[in-house]
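This is the structure I want to talk about, given as structure tokens.
As you look at this complex, bear in mind that one protein chain is not there, while each of the others sits in place.
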Amino acid sequence: MPKNSAGNFFEDFSLGQVIKHATPRTVTSGDVALATGLYGSRFAVQSSDAFAAAIGYRAAPIDDLLLFNIVFGKTVADISLNAVANLGYAGCRFLRPIYPGDTLNAASEIIGLKENSNRKTGIVYVRSLGLQQDGGTVLDYMRWVMVRKRDETARSQAEHVPALPAALDASTLGHGCPAIDVGAYDFALAGSPARFADYEIGEKIDHVDGTTVEEAEHQIATRLYQNNARVHFNLFSEKQSRFGRRLIYGGHVISIARALSFNGLANAFHVAAINGGRHVAPLFAGDTVFAWSEVLAKAELPSRSDVGALRLRTIATKDRPCADFPHKIGAEYDPAVILELDYWVLLPR
Amino acid sequence: MPKNSAGNFFEDFSLGQVIKHATPRTVTSGDVALATGLYGSRFAVQSSDAFAAAIGYRAAPIDDLLLFNIVFGKTVADISLNAVANLGYAGCRFLRPIYPGDTLNAASEIIGLKENSNRKTGIVYVRSLGLQQDGGTVLDYMRWVMVRKRDETARSQAEHVPALPAALDASTLGHGCPAIDVGAYDFALAGSPARFADYEIGEKIDHVDGTTVEEAEHQIATRLYQNNARVHFNLFSEKQSRFGRRLIYGGHVISIARALSFNGLANAFHVAAINGGRHVAPLFAGDTVFAWSEVLAKAELPSRSDVGALRLRTIATKDRPCADFPHKIGAEYDPAVILELDYWVLLPR
Partner (left out) sequence: MPKNSAGNFFEDFSLGQVIKHATPRTVTSGDVALATGLYGSRFAVQSSDAFAAAIGYRAAPIDDLLLFNIVFGKTVADISLNAVANLGYAGCRFLRPIYPGDTLNAASEIIGLKENSNRKTGIVYVRSLGLQQDGGTVLDYMRWVMVRKRDETARSQAEHVPALPAALDASTLGHGCPAIDVGAYDFALAGSPARFADYEIGEKIDHVDGTTVEEAEHQIATRLYQNNARVHFNLFSEKQSRFGRRLIYGGHVISIARALSFNGLANAFHVAAINGGRHVAPLFAGDTVFAWSEVLAKAELPSRSDVGALRLRTIATKDRPCADFPHKIGAEYDPAVILELDYWVLLPR
């Protein structure tokens, strides 16, 4: 029986295959503290038990992207250890608040496979679930990733490109957010008076601040997620790669952008869903990340008068402040852009 | 409604203005662990629930400077985002022990304003309070900071330089320390037999050890405090600054000096007050910090026979061991000195 694993290659996956991932994880206030040290996020709900309890949470829930990154991390050893690139996300919904003490598991289904014409790689489409200790689903998302073949002559077992939702309908949002007592929501403590009604479709917000990433930081973050993809840790092997250095995990970039977005979106306390995301360019240690957001849409939630949803596009850049909202130059991304994220957040009404 | 903020400029402040700061924070054992990893502090009271409970605490309280840095961090977005320099501290008292699970808030009052003659900057004097979830004050301190003007032609709304105490009287100390059962205080476990009576006024102590600071470390620390001053994080902007690189947050330096001071002050388990502090020179990543202390005064506390107070001057240096107690050369600071801190600590009698 082989004991170790170099990860799955494209031809190892089969359509409909279900994978139960290692390693279960009890999330703790220690994880929360380390995430605070790594991102400096300042959203009041996730920072203060007292604030969260006053508005209707049991206690301060863990940051939604910490949840995402922990669940994602579990999928890496089985899905993307031999990935060339993580191509995108779709249909990602946060379905329950998670608190320190909760235990997370993950499982995935292979929902699509498509070999590339070069016969060296293929696209694996996967739907992954984050599961709580009681089996309930806390996170549900799809991603697609380009994976190397072990053997160029191997034939894919099936070819199927699944339909992926362009965006989640607002009617599907809100399961991850309890009923909020907006009267108890202290806007001064939260850092801004701006509520749902104060944002307009088309409004663009520069998040102003920039933060430089160090090798130790992204490595500590990515290990915190128990994500063992060697591109993030192994300088010896990555020196031989196309980049010649360690690549920063995409989820680290997303978490940085979310933390930066506090300056302009202080009351957007919950990421309810990610419609789609694209890592436009790689980020490396020493680069400084900036971000800006545009309000793409606004929506009320069915039967809820407490919170409303903003659909945002957040663009993160490297070594490029965002006062002039860099995005695309013609059909091409501005060369400074590293992330485009399309997602729904909830704000008090 | 503007959503983001570039921080307040000198002319935005008014005398008597009261500011309630974001973001509330529940302190956890995760914060404590990360602070241990960043500073390696070895004071027994803050390290061991069993030790702390034996002598009269409810459990191990959080490190006093962790408390200070968390409260300070909350004030940055409103007070010092456009600071040129943090000039000093005065009248800082620690009024309650804080334990994991407690939630901290902060509020400030503008107590003085003085424009500089260059019309480009002014001094903002502020009194800040750290508040517990029940509204009780846990920390009370003044600082003054040089802040840029947005518009050189703007007129200050008032000019007032407040009276600042040179030092706190020992009679005001001790509120942050419960009654200590000195009989239960295990001096071997604490690391030294030296009690209050064993220190003499004028005694100088070299803290021997040195510690080198890395970019990732001070960034993680400063983000742990949710302090978003760009000088500490944003290499892209700081490359254009007078220093050409990221400046290490002064509170990080104070915490390093305090941790180093264990070697010589192992039983000085509680910082009761900070009389004054000055960041004499900047610290940068790669520098190695050393420290030494002098006993400036000794005092008994009113109605307490359990603990006594030492007034200390701790000097921190960079790349300069302190066996010969470097301080000033004539009227000028030794060029290696980065911090002069004047404070009261409590020791068992």
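Letters A and B mark the chains as written, and numbering starts fresh at 1 in each.
Here is the rule we go by: a contact is a pair of C-beta atoms (placed from the backbone, for glycine too) under 8 Å apart; a residue touches a chain by one contact, two chains touch by 3 or more.
Quantities reported herein were computed from a predicted structural model and do not represent experimental measurements.
Summary of contacts with the chain left out: across B:91, B:264 or B:308, the touching residue is B:264.
Of the candidate positions A:15, A:182, A:220 or A:281, contact with the unshown chain belongs to A:220.
Across B:91, B:174, B:210 or B:326, the single residue that touches the chain missing here is B:210. Listed here are the chain B residues that touch the chain not shown: 28-34, 36-44, 47-51, 60, 188-194, 198-199, 203, 205-212, 214-217, 220, 263-266, 286, 288, 290, 319, 321.
Within the complete assembly, residues 1, 3-6, 20, 22-26, 28-31, 33-34, 77, 100-101, 103, 105, 133, 214-217, 219-224, 226-228, 230, 233-237, 246 of chain A touch the chain that is not shown.
Keep this in mind: only the chains that are shown with their structure count from here on.
The rotation relating chain A to chain B, fitted on Cα atoms, comes to 120°, given as a multiple of 5. Look at where the CA atoms of chain A average out and do the same for chain B: the two points lie 36 Å apart.
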